[in-house]
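A quick write-up on the structure given underneath.
Left out: one protein chain. Kept in place: all the others.
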Amino acid sequence: MQHIETLIKEKLNSDIRFVEGLNACMNCGICTAICPAAEFYDYDPRTMLTIVQSGNLQKIRELLESDTIWYCGQCMSCKTRCPRHNCPGLVISVLRKISQETGAFTQSRMGRQQYLLRKGLGNALLNIGYSLHPSFIKPADHPEQGPVWQWIFENASEIYKTVGANLDEEGPGVLRKIDKEAMTEFRAIFEETGCLELFRLIDQYSSIKALELGITNEANQPDMDQYLHFIENEQETSY
Amino acid sequence: MQTETSKNWSQFNKDIANDHYYYLRSCIRQNFFPGSEVAFLDILRNKLGKTIYDDASHTTCAGIGYHCDIVPFETIQALAARHFSLMTEKGLKHAVVSCVTSFGIYSEILDTWNHFPESLEKTRNALRKSTGREFELPENVVHCSDIVYKFRKEIKDQAKHTLTNTKTGKPLKIVDHIGCHYAKIFPERGVGGAEFPKVLTGMITAWGGETVDYPERRHCCGFGFRHYFVKNNRSYSLSNSKKKFESMEPFQPDAIVTNCPGCNLFLDRWQYTLEQIERKTYGQQGQGIPVLTYEELAGLVLGYDPWKLGLQFHQVEVEPFLDKMGIAYKKGDKYKNLDGKIIGERPMVNELNIV
Amino acid sequence: MNEFAHLVSRPSRQIDYQTFDNRLLAYVLRYEPSFLTCMSCGGCTATCSAGKLTDFNIRRIGLMLRRGQTDKLAAEIDKCMFCGKCSLVCPRDVNIRNVVLLIKKESTRLHAENQKV
Partner (left out) sequence: MEKEQKHVAVIGAGIAGLHTANLLAQSGHKVTILEKEKYPGGHLNQWHHLFPDHSSPEWIISGLLDEQLQFDHLKMISSTEITSIEKNNGHFAINAGNELRIYADAVVISTGFKLFDARQKEEYGYGLFKNVITSADLEQSLKSGQPLTTASGKTPSRVAFIHCIGSRDAKCGNTYCSKVCCITGVKQALEISEMLPETEIFCFYMDLRLYGSKFDDLYLQAQKKHKIQFIRGRLSEAAETHDKRLQIKAEDTLSGRPLRMEVDMIVLLAGMEKNEAHQMFSSTKLLELDEHGFFKSKNIQLTRNETTQPGIFIAGTCICPMSVNETIENAGAASILVNRYLEHQQLTNHHE
């Protein structure tokens, strides 16, 4: 217990985004007033910042284990208005990072979703060097994309050509395939700067959680496909 | 309804380089509005006579991963550094960024390096160690919409159409939606600051349109990064866009124009979704409100073919807007390939014109 | 299966003054005008007997009333033990106990008349 809280303190103080983002909050509520997440979730950036500012490590730890820090939509509207040059959204980024590094994220429903993002988005990045590819946006998972997208999805190679894109081809242009050398450098950067380590931590803590929840295979090992399915369908209790 | 900026920011001029650009593509824009990126390069090269380098070797900035919190700050710093290194190799110093979140990311990184030089050193070391690369800091980093804003008058001089309702002779009413990461984090990096950015309204008024100031103008589209990518959180995104639609509805805009590819996507798709789940549309005569990128808007003004611009990629039909502008287009060409054949099974048009 | 089942317009948490339910507040103010001078200092909450045993927050009750957030008010005030200590400590001499009684009385009446509170 004590150890984790000391670790949280060290991590908080060593992150320059934390130094930049928190600067004597006076609780005016200007951030909450326009926060998109405060309107649609039980979330209040002001009280989040008050807790962090209090320095109460037990409360900060509870924050890291809660849904609270995962509600922010990272629009950074809070930054524009704060009369003390604070940026709650930036503090959230720091808290989320620490929550993942300490495993606290697996204690909340919204936090557990990081495993989904790490698998989906994380693998996409490592595979193609971009966050998205038309083939990732499957109409069945994205009904909001509508019939036009369905048409594009089904006929991508032809349709992208009509507007001059270079889908999956060599050379420059829209949606080109990023060459091998660039991808090698890209992945090396991910390794060198600790992103792959973060992926490993998310995987590791998620496995522990799967085990804890009894989501295991016949060999009594965590069944991560089933865990992915579990967190994908985990419902909000009420809103 | 004309928007004026107050003294403070209107006197502030953002430095936008004049030529010799290096282009950085956007994950969302190239996927969903590929024609916009193609048109942007074409306008710059063939209408404005500028040079812009389109590099095959650059990658994502991983900004989406960063704001989904699975990619550390150190990683995006090194990725940005790699892009600056590519620029250095080409002898270029003016980065032009297609994505608003990328633009925000580069701004945040440059600001961090400025305030904490040790993080720049750390990044140099990380880049050197992982790729052997060195880099020089760019002289100018702007968003693509800044460039179009800068040359809005030159575009107007070559205009084939204006933003006027050709039937009534009145200016078209256009809502501007600025991506949050364009100027909310660093107001001094946006044309006109954070509260009344001029980057889009400048284009709209220069090309003959009228801008709309509505209460939820500055509200986020609701992307929320993790909130869209995780299916169960998507209602957050929908609800925020809805808030905007409800607020702009009384003003009956003819179109929405955005500078952020994500916003363009969500303001388009959530209108369709709201029509599907609530049977509600927010545009004129029960229709949706067409949502255009600024490249598309510039392209239409310059007389580009709507389907070459990729307007068929939008879920909310753009034809009512084209009709108002008096643009002659062939409806049938919308779904044709380069050989003039209809591609696949064309999407059904529903009764509310949200395709 | 409805493919849009996961997509709903979420209810707003925003206090919207355009849809202010004034009925309970008007009633309370008519019979207990001292309530007007509450300045939300929290003295009442600090001394509240029920607040020590439950999550009951008497200061918030007053705020909910003043902001027209009356939907959960009736259920919430059932936690009050009517000990009256809140009225004793109030620096503005608001008869808080009576405020709660009045809320109870009027919300019961509205409920009986089948009007949604």
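We just call them A, B and C in the order they show up, numbering each chain from 1.
Quick note on the criterion: contacts are C-beta pairs under 8 Å (C-beta built on N, C-alpha and C of every residue); 3 or more make two chains touch, one makes a residue touch a chain.
As the structure is a prediction and not an experimental result, all values here were calculated from the model.
Asks: Indicate each shown chain that the hidden chain touches within the full complex.
Replies: Looking at the complete complex, the unshown chain comes into contact with A, B, C.
Asks: Have a look at A:Glu39, A:Asp67 or A:Asp223 and name the one touching the chain we're not showing.
Replies: With A:Glu39, A:Asp67 or A:Asp223 as choices, the missing chain is touched by A:Glu39.
Asks: Of the listed residues B:Phe32, B:Phe196, B:Phe223 or B:Tyr335, which contacts the missing chain in the full complex?
Replies: If we include the chain that is not displayed, B:Phe196 is the one touching it.
Asks: With the full complex in mind, choose from B:Pro250, B:Gly286, B:Gly303 or B:Gly332 the residue touching the hidden chain.
Replies: B:Pro250
Asks: Need a quick check: the contact residues on chain B for the chain that isn't drawn.
Replies: The list for chain B reads 3-9, 193, 195-196, 213-218, 250-251.
Asks: Touching the absent chain: which residues on chain C qualify?
Replies: Counting only chain C, the missing chain is touched by 13-18, 29, 33, 36-37, 39-40, 59-60, 63-64, 66-67, 69, 92.
Asks: Which parts of chain A face the unshown chain closely enough to count as touching?
Replies: Missing-chain contacts on chain A: residues 26-35, 38-39, 44, 46-47, 80-85.
Note that only the chains that are shown with their structure count from here on.
Asks: Report the inter-centroid distance (CA atoms only) between chain A and chain C in whole Å.
Replies: Their C-alpha centroids are separated by 38 Å.
Asks: With chain centres defined as C-alpha means, what is the inter-centre distance between chain B and chain C in Å?
Replies: Here the centre of chain C sits 46 Å away from the centre of chain B.
Asks: Based only on mean CA positions, could you tell me how far chain A sits from chain B in angstrom?
Replies: Inter-chain centre distance comes to 23 Å.
Asks: Quick check on chain B: which residues sit in contact with 2+ other chains?
Replies: Expected reply: 231-232, 234-236, 238-239, 243, 273, 276.
Asks: Mind pulling the residue numbers of chain A that touch at least two other chains?
Replies: Each of 39-41, 143-144 in chain A touches at least two other chains.
Asks: Quick check: in the complex, which residue numbers of chain A touch chain C?
Replies: It comes out as residues 38-42, 140, 143-144, 239.
Asks: Hey, which residues of chain B end up touching chain C in the complex?
Replies: Contacts found on chain B: 231-232, 234-236, 238-239, 242-243, 273-274, 276-278.
Asks: Touching chain B in the complex: which residues of chain A?
Replies: So the residues of chain A touching chain B come out as 16-17, 20, 34, 36-37, 39-41, 70, 73-77, 79-80, 87, 93, 96-97, 100, 110, 113-114, 116-118, 120-122, 125, 129-134, 137, 141, 143-152, 154-155, 158-165, 170-176, 178-179, 181-183, 185-186, 188-195, 198-199, 202, 232-236.
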